[in-house]
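A single protein chain has been omitted from the complex, and every remaining protein chain is retained in its original position.
After this line comes subunit A, so read on.
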Amino acid sequence: MITSFLAKALGRNIVITVAILLALAALVPALNLLTAPDHPLHVPTYIVSLFGKYLTYALLALALDLVWGFCGILSLGHAAFFALGGYAMGMYLMRQIGARGSYGNPLLPDFMVFLNWKELPWFWQGFDMFWFAALMAVLVPGLLAFVFGWFAFRSRVNGVYLSIITQAMTFALLLAFFRNDMGFGGNNGLTDFKDILGFNIQSNGTRSALFAASAIALALSLVVTSGIVRSKYGKILVGVRDAESRTRFLGYRVEHMKLFAFVVSAMMAGVAGALYVPQVGIINPGEFEPANSIEVVIWTAVGGRGTLIGPIVGAILVNGGKSVFTAAFPEFWLFALGGLFVLVTLFLPRGIVGTARQFFERRKEYRKAKAVEEARAFAAAEPQAAE
């Protein structure tokens, strides 16, 4: 009863994916923590962390898919929102180090002592509390997206122009965060984290918990985006994507529609960043690289834009491939990635999931048509038999 209701509200595939994600959130930590290291089902901690990282990438790709796949906004600056969320979490982790830093200053992080700063800058206040940092990880990217989107959509900057200025945005942030005076650790970023919420950040238990948190966050985001996409608002969003002017002439406030999707997407990216940082143990300005944002686009494109499962599949496949490739043939990874960009845009514009769905739908239609034809042939043959 409940499952059929959920399937109706969210779609059958989404429910299945959410169920898988929740099962993983429970199963993987259990297999990591409860089984002995030589047990055949044991999951080593590095795998837990690796896949935890992939899940945050998947969340980022899902966020991008909401604006690109459903609203037609190709943002080449989504890594900026991701990195901002990451910096918010990094600041909390930095403050947790306390007096255990190399300079032993209870209030100031090491790099500030190194720069000979006397007191904590105002924007670092409050980051000793987890709830505040978590809130900022969502609010700061959301606010940036709101301001940026407000200006951009109001003056109808769209298409490639929007892509280029989102790229300029992340590039400007990259330059800004490289500056030592900004107060975010400059070139080195934030690192050397010790613990999160009182738990050692290196321990197996914390790593498993972070994996579970990433899986749950992804599942929740999937439910939210699916809710958005399947609602009446979602239908208008697709209308904006396919015929923006027409939607506007029908009386919808297109810029508001876009702005909402853009802000929600930026917030999801912020959450992904906040989960990413404790799992990799560092955040630096390199995360703002325009190339990173473009890579997110290829994850989404490979999986299939305009489908919600696609970006998740794409992010995990491409990053898994990257891990394997860079270990085995480091020389060839950029060839492979570049080739992927070209081949996917040329031959697989719907992505893996989109193409698979198309295939199944065609087969269904074909079967239906065949059944109808057979019935017709049967019906046509019947009178003859009667004679």
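Going forward, a contact is a pair of C-beta atoms (placed from the backbone, for glycine too) under 8 Å apart; a residue touches a chain by one contact, two chains touch by 3 or more; residues count from 1.
The definition used in the following text is that contacts and distances are computed from a predicted model.
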item: Name under which UniProt lists the unshown chain, selected from "Amino acid/amide ABC transporter membrane protein 1 (HAAT family)", "Glutamyl-tRNA(Gln) amidotransferase subunit A", "Multicomponent Na+:H+ antiporter subunit G" or "Putative RNA-binding protein"; value: "Amino acid/amide ABC transporter membrane protein 1 (HAAT family)"
item: Contact with the hidden chain (one of A:L107, A:A168 or A:V324); value: A:A168
item: Which of A:L10, A:V48, A:L74 or A:A261 contacts the chain that the document leaves out; value: A:L74
item: Contact residue for the chain not shown (choose from A:F199, A:F335 or A:Y366); value: A:F335
item: From A:A26, A:L135 or A:A176, residue that would touch the chain that is not displayed; value: A:A176
item: Residue among A:F151, A:F249 or A:F378 that touches the chain left out of view; value: A:F151
item: Interface with the undisplayed chain - residues on subunit A; value: 74, 148, 151-152, 154-157, 159-161, 163-165, 167-169, 171-172, 175-176, 178-179, 290-291, 294, 297-298, 301, 331-332, 334-335, 337-342, 344-346, 349
